[in-house]
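Supplied in structure tokens, the structure appears directly below.
A single protein chain has been removed from this complex, and every other one stays in its place.
Labels run A, B and C following the written order; every chain starts at residue 1.
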């Protein structure tokens, strides 16, 4: 295993984890970001229950992608580690995963409603509603619960594999949002967007947009916003900007 | 009385009180944390009406557990002191108590609705709804009001003593949340969680989860979340993490 | 005029104005505190349109209580100065006045609903609902508009002069909250409480407390909370605490 890429991955994963409290996405220690090094076959993730203020690069835990064993680190990795691993195995194009309990995204997860596409802020990042999974079954809760938390996301998206690239996030029923992206940083930024559009959607729904008097946004508007930031014709940002999914 | 444990208890109680404004749980001076030294028969609590910015270890007041007299300190203890004392006497396993007027938990208290279990964020800390007490009677208000504020909590939980351990908090009707835990720090963190899940619940209810179209969370999911953080099979956190209730 | 008391009043008024943005009560420059020196027959108030970050003691304007002329200061006083003057003339016991456009109190003013007493947080400071005035008439808007803004408050409270002491604030219809108190600092703290209880009330109402299934708080509870902080039997706070109204 080449140490240098891991050092830079550790740095990125630490920085992304520290952005969780900065962006107001977490209460206490509720949130974690990981980043994968597919060549090395490992991912780097936040340790369990450590506060962001105390977190150092050394605290991060390196976990094997194939079987989830701890490869480096003296602390126990996040309890959500197996969920991250499941998503990395299912979606080969992603490089980072973020999980938070951000307030408004959790409200949609608890209400078991997808976050609907109500405007361009949503369409800039998510090319469709952020979907909500089925409840886990008693069997899925009894054994390998955290891996199965990833599985309900994977099963939901299986019928349309492109969706995981164009809608880089999902709500686990009664639980909260998981987002992903090409890098740890991108997955964190998608978590920030997921919370922001959830809050906007909640207020929009409160204003009665869904009470029958308002049509859905026109598809040509949504498509324009998604494609100006993503894909071959994208023209948003500058060279050194964070790559989008 | 051994000075050293009290010094360390004072330090912890001061730090926990300072986290009240940091966590956005208090307006002005509305919130207080205490911690008990059962061997010494005393607890340490915030003085009344002193702002967090000015608070020092020396300002903290040491109160006798048996009769509520001030043992150390030149300031008057929090007006809520007798409520803390009542809870310490009723629940021998707790080591800390926190009271705040945090916005969303107060809204549930004022609406006289328990905070319902709508998802895993709640179940991670509270193994059931956060209950709301009966109103105090005119007699309970006229004499020993603050002690009686603790009594209405104790009476509510009397029928099921395990509940105070698994649901470490309650809403006093028309008033606000009291939370507790094995330490002052844990009681403060339970206050943070109480406010967070109250806000999430308020938004979830606004999204219509309770309007007939949504079932309750499945018990196997809630149990999994509670037991992975609490009890003999817990696997959340690391050695030096804050102990949960 | 004795310079020393004014110097200390200026210091207090400056500090109270700076707490407006700290407490999240103002957008841009929307909020002002004044304090009166009744012996000198003047009050000290924030200048109009100056940002809090730039505000100095020298910028504060000294205004004559009897006719509103500027006595000291090179800047124009707050446009709301005549409203403050009207309140000082009508309520001889008050020493400070605060006006803000804090979000939730303004929402009640815009909805023309008093802030109802839904719990002890409110009763700790306001011994009754925070009332909302009548709309100003075209005549009251055409001439001496700002003084008349004070007049609609005074007229509303005229029938019960004790109310201005026990409920130290009011909402001007379609406009926002004015609060007062024995000092500039106390008036500012009452503005903080007014916003906090407005937000709590808004969420409580959203939870359905007023949809027929919830009774009003029992009067004995509210009275206990008001009297433990106010009047001859008060036992809240410590010697050097900010005096309450």
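In this section, a contact is a pair of C-beta atoms (placed from the backbone, for glycine too) under 8 Å apart; a residue touches a chain by one contact, two chains touch by 3 or more.
Please read all numbers here as calculations on a predicted model, not as lab measurements.
Among the chains on display, the ones the left-out chain touches in the entire complex are A, C. In the complete assembly, the contact with the undisplayed chain comes from A:119, out of A:21, A:68 or A:119. Residue in contact with the omitted chain (choice from A:89, A:142 or A:206): A:206. In the full complex, the hidden chain is touched by chain C at residues 27-28, 30, 47-50, 75-76, 79, 101, 103-104, 106-113, 135-138, 141-142, 145, 174-176, 202, 205-206.
Counting over the whole complex, chain A has residues 118-121, 189, 192-193, 196, 199-201, 203-204, 206-209, 214, 217-218, 220-221, 223-224, 228, 235-238, 241-242 touching the chain that is not drawn.
Convention: only the chains that are shown with their structure count from here on.
Chain contact topology: the protein chains form an open path, each linked only to its neighbours in the line. In the Cα superposition of chain B onto chain C, the rotation angle, rounded to steps of 5, is 90 degrees. When every chain is represented by the mean of its C-alpha atoms, the one lying closest to the mean of all protein C-alpha atoms is B.
Per-chain CA centroids place chain A at a distance of 46 Å from chain C. In chain C, no residue reaches two or more other chains under the touch definition.
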